[in-house]
Each structure stands twice: as structure tokens, then as C-alpha cells.
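One structure follows; several queries about it will come next.
Just one protein chain is left out here, and the rest sit where they should.
This part shows chain A:
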Amino acid sequence: MTNDEHLDPIDERRRLLTRRRFFGLGAAGVGGLLGQAALGSLLTGGSASGSTAANSSGLAAGPHFRPKAKRVIYLHMEGGPSHLDLWDYKPGLRTRFDEDLPDSIRKGQRLTTMTSGQSRFPVAPSMFRFSRYPNEQDGAWVSEVMPHTGGMARELCIVRSMHTDAINHEPAITFFQTGSQQPGRPSFGSWMSYGLGSANENLPTFVVLITQGIGNMQALSERFWGSGFLDGRHQGCKIRSGNNPVLYLSDPDGVERDDRRRMLDAVAALNQQEAERTLDPEVSTRLAQYEMAYRMQMSVPELVDFSDEDPHTLEMYGPEVSKPGSFAANCLLARRLAERGVRFIQLYMRGWDAHGNLPSELRSQAGAVDQPQAALLRDLARRGLLEDTIVLWAGEFGRTVYSQGTLTQTNYGRDHHPRAFSLWLAGGGFQRGIVHGATDDYGYNIVRDPVSVHDLHATMLNQLGFDHERLTHRTLGRDYRLTDVAGRVVPELLA
């Protein structure tokens, strides 16, 4: 585009301020125009993302204050990994094998229909050996199935006092992703895209990578990474393993890249006319989206091609790294995406829903994620990316201390448990090497420093430069936020 230097700025301004153009901006747009806010607020993401963010919501894109973190890698462990067998060490339970769970602990809590019919609730201590790994405190006890991750405890901020509101997968995942148990709200990644725009216009702002699990799997709805009431452009883009990483991205057979270019130019010329006629920012958005898809035809193959990785790095991620779609391959891909400025990288590892056969399922599941996720932390750290990347490892809830089904010396299952569970964070200005919060001797109730899902969201948004109460979008007559009407930043988690 030409930038005619001879334009008189005053004149330019007059011409810009026609009524439609002016009000197309919405309230905060005016705030920006009026010079109330500083230069920072005049910058609204890229040409594609910022304008409409400002438009549809009154939100001028860009952080509220200087961010500590620029992106998120969210390792979502779908199904609800057992905190008791991974992160929350309860040696005292070893002497309570097969005892009934005291009522003073369960307090009549609601159960799922999968165990509500059980005649008794026998305590199932973890059959896994725990080890104490060095961190910034007096060490973190981690299960034997996570030796690599345990060995990175110096980087981890382990939260043992998480709690959520939902007891079943769909609402619980929806809650973790969107801050609401009911579908229809934007996913965290969409809020990020909406608030910050893209840092790399060659790639989507919010990328989703899925690994099929080994254990019992539950459905994974696409709406988990949907944009809800936000512009569809903020929704997660799933990158698949195989020849066609992004669906419908490659040119059909017989269409050359030059043909595509000419087609896009022709469409762009028409859209340009429409944009000039209506000045509807959606038209410009569409134009930008086509262009981005065109650029992604080049950037995505480069992204998923690991041939430029050195052998030591590949080795670090483990043998599965060469298998597309494996958790190892997706961790490496996540690092490559982070390196290229993608804001929100969401990995799903399916298969943690161990209602029965937990010992073998958990061992397999952990075996698939342990080395790759430790390698990811290490790889990010040495490249200086962990400094401004939040890595979150979390399931949607924990699992019960009592066994679902028959309890034997070598086998047990665990039901869903929302009242207390563990997750960890690393990087992005979170405290390194700490364990936060505690549960009772049964790992059933939180006894210290509870952290809700809203608190987690608020704290993460804080690191990303947002006041969670001010990152809003107006729809259906009111302002919505990721943290709904709750959430508090947890300063104890922050460096």
C-alpha cells in the first residue's frame, strides 16, 4: 500500500472522521481516538486482529500492563489424572489399605453415578513409589512414573490445592477452558487472541494439538477450543499429524500456487471495493484471513518439518518424537510454535480417565508424557523461552482416594474428584521450584491455600498483562470475562 507523504495530517484526520468510520470503532475506539489512552492502546494487534477486537467490544487490544509472559503452552491431560498417584504424596495411606473412607472426610459429597451405587468406599493407596526431587524448597515428592518431570521440579510451581466445580468431563473441561461449565463461552486461547492479537501473522494465534491416549478416553469436543461469542477468527486451529496438518489449507490437485495467487488477487480486488463501500472491518478481516491462509501454505510445512532439529534435541524428547501426533512430537511442535510467536498452544493428551486398571493405564499414560514434557521445559529454558512462556500441566479434575470397583493389591480404579487435585505451572514469571497448598491425609479435601479454576485463570491473565476484570467482551447485553464474576490473582504463585 502506498503511504502518500504529501497528505496533510490535519486534512487526513478530517477525512477519516466521517460518522460511520468514527463510530465503527466502538467506545474504547473513541477513547483511543480521543487520546485518553497512551500510544500503547492505539496499537491493536495486527491489521487483522486488533481492529475488530476494538470494534465488537470496546476493547482496544493490547495488554493492560507490561506482561511477564507472552504465550501459553497448556498441556491438558484429558480425563483427570490421579493426583494421588502422581503429585500428591500420601505415604500415610499405605497403612489404610482397604479401610473404609471415613464419613468425616467424604462429608456426604456428591458422587458420580459410576460409584454412587458402591456399597463401600475402600481406601486405595497409591501403589507407586515416590521420590523427593530437589526444588527451591525442601524438595517435591513426585511419583516414580514421572522421573523426568520430577527431575525438573526446580522449574515447577506445583499446586496441590486446586479445586473445580464440575464432576464430569464435559462440564469440567469446559470450565477449565472457558471459565464456565456451560458451553458457549470463548476458550482461554480465544481470549488471548482477542486481547493480544497475533504476534506472527503467518500462523494462527491459537493452535490445538491432540494426542490419542493409551488409557480410557473420553470425547474431546471441538468446542473446547471454540471462540464462543467472539469472532470466529479467535478460535483454535487444530494442527493434525500427517500429510495435511491444517485441513483445507493445501491447494487442490491441479491448482498451482500462482493460480492461487491470481485467484486471491481477484477476490481481494472485489473485497477491496466492498471494504471501501461499506468500511465494514469484517471485509478487511476476511481479506487478511485469506492472505494468512496463503502464507500458512508456506509456513505450516516448514513448521511441522523437524529435519532442522539437531539429533540431541530429538533424542531429548524421546523415541516417540519421530511419530507424528505423539505427545513427544506435539511437545516439540509446541516449542517450535512458541518460538514462532504463537500465543496459545493447547496440547491435549487423552486417556487419563482411569476408572479401572489405574496402575497399568497410569503407567502407560505417564510413560508417554513424562520425558517429552520434561524435554519441553528444558528446551524452552535453554532457548530463553521459558522466561516468557507459561507452561500449564493440568487435567480437568483429580481422582478419588477410594477405589472404584474391586480393590486388590495390584489393581484399583479411581472415580472423578473435583474437590482437590494437583497441577503444575512453569515459566512465565511463576515461582520456580515451589509446592503450593496442601490436602488432607486422604488427598480428599484441601486444608491449605485453595486455588479455584477462576483464580488460576486470573493469575495467568495477570502474567499475560491483563487485569482479568477488565478483559471483557460485551454480548447479549452485558460484559463477559474469562473469570466470569470470580477469580483472584494468587500472588504466592508468582515470582
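Note that a contact is a pair of C-beta atoms (placed from the backbone, for glycine too) under 8 Å apart; a residue touches a chain by one contact, two chains touch by 3 or more; residues count from 1.
Note that contacts and distances are computed from a predicted model.
Asker: What name does the UniProt record list for the absent chain among "Ger(X)C family germination protein", "ATP-binding protein", "Polysulfide reductase NrfD" or "Planctomycete cytochrome C"?
Answerer: Listed in its UniProt record, the absent chain's protein name reads "Planctomycete cytochrome C".
Asker: Considering the complete complex, identify which of A:181, A:202 or A:326 is in touch with the unshown chain.
Answerer: In the complete complex, the chain left out is touched by residue A:202.
Asker: Which of A:107, A:132 or A:262 sits in contact with the chain that's absent?
Answerer: Residue touching the absent chain, from the options given: A:132.
Asker: From the list A:152, A:192 or A:300, which touches the chain that is not on show?
Answerer: That would be A:152, which touches the missing chain.
Asker: Spell out the interface residues on chain A facing the chain that's missing from view.
Answerer: Considering the whole complex, chain A reaches the absent chain at 1-4, 7, 9-10, 12-13, 15-19, 21-47, 50-52, 54, 58, 60, 62-67, 91, 94-99, 125-134, 139, 144, 147-154, 196-203, 213-215, 272, 275-277, 279, 281, 283-284, 287-288, 316, 339-341, 351, 356-357, 359-360, 363-364, 367, 374, 378, 381-384, 387, 408-411, 465.
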